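Take a look at the structure below.
Of the protein chains in this complex, one is absent; all others appear in place.
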Amino acid sequence: MDQDTRSRLTRRAFLRAAAIGVGSAALAACGGGGATAPTAPPATIPPPTTAPTLAPVQPTPPPTAAPAPTAAPASAVTNSLGVTLPANAAPLEQQAFVVYFDITADFTSPNQMETIYKSGGFGSITNLTGDTLVRLNKDFQVQPAAALSWSSDETGKVWTFNLDPNLVWSDGTPVTAEDFVATFRYAADPTHAWDFAWYYSAPGAIKNWDKCVAGELPLDQLGVTAKDKHTLVIESETPAPFLPAKLVYSEVLSAAKLKEFGSGLYTADPAKTISCGPYLLKEFKPGERVVFEINPTYKGTNRPRIERVIQIAARPEAMFAGYQAGEVDRVTGEQLQTADNEIIARDPELSRQVRLTAADFRTDYLFFDCQNPPFNDVRVRQAFSHIIDRDTLIKSIITPTQGIPAYSFLMPGFPASNSEGLKNIQRYDPERGRALLKEAGYEGGKGFPKLTLWLRNEPQIRQALAAAIAAEITQEYGIEVEVSNKEFKTFMDALNAKPTQIQFGMVSYGIDFLDPSNMLGVWLSTGRHNWFNKTYDEMVLKAAEMTDQEARIKIFQDAERLLCEEAPAVFIYHRTVADIYKPYVVGECFEPNIAGFAGLQWPGFTSMSDSLQTLYISNEVTKYRKGTPR
Amino acid sequence: MSAIVSDKAVTAVDPIISRPPSNLWRDAAIRFSKNKLAMGALIVVGVLVFIGIFADVLAPQPNFARPIDARKFPGEAGYILGTDDVGRDMLKRLIHGVRTSLIVGISVQAIALVIGATLGLGAGFLGGWVDFFVMRIVELFTAIPQLLFALFLISIFGGGLFNVILAIALIGWVDICRLTRAQLFSLREKEFIEAARALGIPPFQIAWRHLLPNALTPLIIAVTLGVPTAIFTEAGLSFLGLGINEPTASLGKMVGASFAYIRVYWHMGLLPTLLIALIMLSFSFVGDGLRDALDPRLRK
Partner (left out) sequence: MVAYVAQRLAGLAFVFILVSIVAFLLMHATPGGPSDEPNMPLPPAAKENILRKCGLDQPLHIQYINYMANALRGDFGYSFSSPTETVAQVIGRTWPISITLGGITVVVALGSGILLGILAAIQQNSILDYVVTFIATLGLTVPNFVIALWLILVFAVELRWLPLGGWGDDWRQIIMPMIALGLGPMGIATRYTRASLVDVFTADYIRTARAKGLAERMVVMRHAIKNALIPIITVLGPRIPDLITGTIFVETMFRVPGLGKFFVESVLDRDYPMIMALMLLIAVLWGLVYLITDLLYTVIDPRVKLT
């Protein structure tokens, strides 16, 4: 199947997924019970709202392990945890998942409560040595994990989590609610200075989180307490039905070890760390190798099939070459270069190995300094919103497997996304744009200041995208635009400065948790861009607190409509991340999900996801690997 | 060793030569014109400079982009040398790239030469405290990471062509300075310099007319070698947003940008590389010719 057909399928799949997305929003946003009586969360995935006739986005379905045994008399492989692998699994010493991580990325610790941003960059595998309170399945639905069930009280502000009593640390001590309390306190601790400290702020803030982070209240005032050994109580500042979804970032640290070592950095030392999760940390050499091995003492529910996870540090430009040489089992889409994708597209064998994911629903967009001329005039912003010829840009520059056009912020498949309904607002229409500019007094670009489009350390493909957009603005509107690919920290420093120093830039945002309040929260007045719209704020914050799924989705969609119309941002494309996997990496996690993607979905191979339970190496591996991976 | 002290000495010492006294530079020009390789290289340099100066006439609208024509190979869709990843004509981009890179390369080396040669001359010839201070400054500038210096400079003064040139030149003068100084160490003790001193020729004249021409060889090489280095350094800085912004073309940036495409779209990397190599080779051969031409010991 050629590229065009595949892209049409993709688009069709997305449009259908949009409808599904609305339905799945209901499931994703409320993993717990209703607001009144404690109810058990769904233990199984409820059927999707339309028949699952979504076509897979690959030309042929990937070789998932259908558990229909063939005549081959392969004795079933059982791993060190006692999990029996499917009949076509490779022998135990081959059950190793070998991947790359970025050699130049900082890698301080593999535990997310210690650090989020210094964890090996894109494609690294982390968060395997502790269970999280909840986890996601491949349809992004919240599933029980360390918390077997949960419920909230009538106010919606007090959540009670019933923890799995079987969880133990690898040194034999049991995992209790105290460990979780210590973990959250550590995350809020000013001396720890967690780099993700904004996360448990509004929307859906944990009670007293901001005050504890600021040092104004002692940590025992944080709204995370242990009712008894296996019951955890988390309070929020405002009613937040999506709090369970947010709690996917809760990889538990050991209270005892935190006390002993004074910090969570013990998780980076194989000699000191203990694990209550599916894996043990065996080697941790940032810039070289990070290795996890299966934890035979694991008693939780996320029982993995893979015995070892081996990560090798490499430079993204060399990763695909390494894949071709057979050193690793996959390269993620973020690690692949444009030329790599071209080579894959031209090779039928390699094309078959591509598995598409939505990854973190990342949307790239242009943004403006909305407080100062010329972009404080909404007509100017709207004019710019009509200049992006998304179809051509995706076809020619991004290439169709790497993204789909974005006319709004929420990617199809994300809860409350409304791509079809909002498609017209920021459509490609240079005529209209010129008319708007003329209205605003900049006919033909006269009088318009020269612009510099700031990029945030983008790879070549998005530099080309920005250059093309800049050229179009110049050619159609007569406005001079330069493009400057700024180094990361210079960019963020300038963006977050008060007042902001970036007049015109291009940046992206990907999800942190599966709720519209996360993505739409970027545009709140307290968010990271300097667009201040009270109506929008009210809508988003109100909808965030509501429990009536249909009503809140409607309000979120209205808010997104306002966002598109007021155009503090011009949406360019949503990234579809095309990972490439060797054919012997199989498992149910690779079957098409609710939106039709048949790849390893966000958040990937971690405790936050149930993909651990199904991913394994098939016996085809002997055709590819020489010997066993180190 | 028949060292030359002054023009008059030639006619005095060597009675066979009965030409009128000649000028160092005119002699050099004549000698240069007889060097076929150097003349050929000079023509190439001339062509490149011509292209650079008249880039706007030869290749109007180099930044015009048709995304639909992105990444075409040479010969496809009417583009002689193909297009780049944004759909811009490679031929036009290369022409403007030559201009930018020549400006960067020559300016950087010119500034570095002025600063480096002056300081090196002073340190090498005068020695003592001058040498001490110059060397300390050299060591200081060596230790500063160029990236940090560029980040700092550009965050204060902004980006753009001039500031990039400054950022590169202010670190790049070090080698030239040390080379000049080293040459001077060995030359200043030579007999002809002693003779000049004995004759009472003032130090500045000694330095300028006698030491510098003899110290030229490694300087010329450093300058010609420095041109591609400057071009690539500029590319590196531009990649971090610290240098020349798109859509201005520069050969170094084109090579750097080609890396993501190189396994398939070889033309995006090969063509600018060839031009950089051409610039460097032609400058090198001109430099070699210059050195041969200016060498006082070859005077006939």
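Every chain is named by a letter (A and B) in the order it is written, and numbering of its residues begins at 1.
Definition applied: a contact is a pair of C-beta atoms (placed from the backbone, for glycine too) under 8 Å apart; a residue touches a chain by one contact, two chains touch by 3 or more.
Being a predicted model, the structure only gives us computed values, none of them experimental.
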Seminar exercise, completed: Cross-chain touch to the chain not pictured, restricted to A:401, A:490 or A:611, is A:490
Seminar exercise, completed: By the document's definition of touch, the residue of B:48, B:138, B:168 or B:271 touching the omitted chain is B:138
For this session: From the listed residues A:313, A:453, A:483 or A:621, report the one that touches the chain absent from this view.
Result: A:313
Exercise. Taking the entire complex into account, which one of A:178, A:327, A:591 or A:620 touches the absent chain?
Worked result: A:327
Exercise. Among A:91, A:459, A:478 or A:527, which residue is in touch with the absent chain?
Worked result: A:527
Seminar exercise, completed: Residue list for chain B contacting the dropped chain reads 1-2, 127-128, 132, 135-136, 138-140, 142-145, 147-149, 151-152, 155-156, 175, 178-179, 182-183, 185-186, 189-190, 217-218, 221-222, 225, 228, 232, 240, 255-256, 259, 262-263, 269, 273, 276-277, 280-281, 284, 288, 291-292, 295, 297-298
Seminar exercise, completed: Contacts from chain A to the absent chain lie at residues 103-104, 106-108, 117-118, 190-195, 197-199, 201, 210, 213-215, 265, 268-269, 285-288, 312-315, 317-318, 321-322, 324-325, 327, 487-490, 492-494, 496, 509, 512, 521-522, 527-528
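Methods note: only the chains that are shown with their structure count from here on.
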Problem set entry | Complex interface listing, chain A residues touching chain B | 317, 337-340, 342-343, 346, 389, 392-393, 395-397, 452, 454-455, 457, 459-461, 463-464, 466-468, 470-472, 474-475, 482-487, 490-491
Exercise. Which residues of chain B touch chain A in the complex?
Worked result: 63-65, 67-71, 84-88, 151, 155, 159, 238-242, 245-248, 257, 259-265
